[in-house]
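With one protein chain withheld, the remaining protein chains of the complex are depicted in position.
Entry: chain A
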Amino acid sequence: MSFRLALQESPGNPWFSWRYVQDNSDTILAALREHAILTAEAMLIATAVAVPLAVVAYWYRPLTGPILALSGVLYTIPSLALLAFVAPYVGTTNPGSVLIALVLYALLLIVRNSLAGLNQVPPEARDAAQGMGYGRWGRLFRIDLPLALPGIVTGLRLATVSTVALVTVGALIGHGGLGDLILTGFRNNFYKAEILTGAVLCVVLALVLDLLLAMAGRLLTPWSRRAVR
């Protein structure tokens, strides 16, 4: 409960050390790679599932409630519990367990924001498309989805940032990317340099991916540039 004087400012345990980074660059890079790959895989799968779900909810109104409720329930389940549900079946040392938990967790943010984006498509644009003879699919790909892109990108950005943070939970089964660094550092006699390196890289990775997605979103929607304040 109280202060542990022994741990305070012990000279041999700085919060950051270049030496640690240089000596362990292989481990750090491997962790960063695993982290980035897990995030990318999770986001690709989640997008491939969530955007079609949002389209289904957009087309068939009665399904909107159930789809949002289901992804909401998945989102309410704590990440650790999701991992606990998946791991006994997929394997406790299999990175697939982490991947599945990450995908389930990212669904809600993408579905909700994509649906919000689709619902913001102006009715006039939809009517005009109909009048021009677009069918359901043509309208979806030429009108609805492009106009909903800002919402979809918002969802992807939120989901990516939270996924990067969540990957660390996988450290429990040794597949947490940078989370492994953090947890190993903690278990390894509170090695501060290792903990902080992992944590900082994690935040940096999240911010970099967020920035990249934001830029991609801007490039893909040149028409909205002036509209966005």
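The rule we apply is simple: a contact is a pair of C-beta atoms (placed from the backbone, for glycine too) under 8 Å apart; a residue touches a chain by one contact, two chains touch by 3 or more; residues count from 1.
Just so we're on the same page, contacts and distances are computed from a predicted model.
Novice: Report the protein name recorded by UniProt for the chain absent from the figure; options are "Sarcosine oxidase subunit delta", "ABC transporter permease", "Cation/acetate symporter ActP" or "Ferrous iron transport protein A".
Specialist: According to UniProt, the chain not displayed is called "ABC transporter permease".
Novice: Consider the whole complex, including the chain that is not shown, and state which of A:Pro52, A:Gly65 or A:Pro78 touches that chain.
Specialist: A:Pro78
Novice: Across the whole complex, list the residues on chain A that are touched by the chain not included here.
Specialist: 1-4, 7-8, 73, 75-85, 87-89, 91-92, 109, 112-113, 116, 158, 161-162, 164-169, 171-173, 176, 178-179, 182-183, 185-186, 190, 192, 195-196, 198-199, 202-203, 206-207, 210
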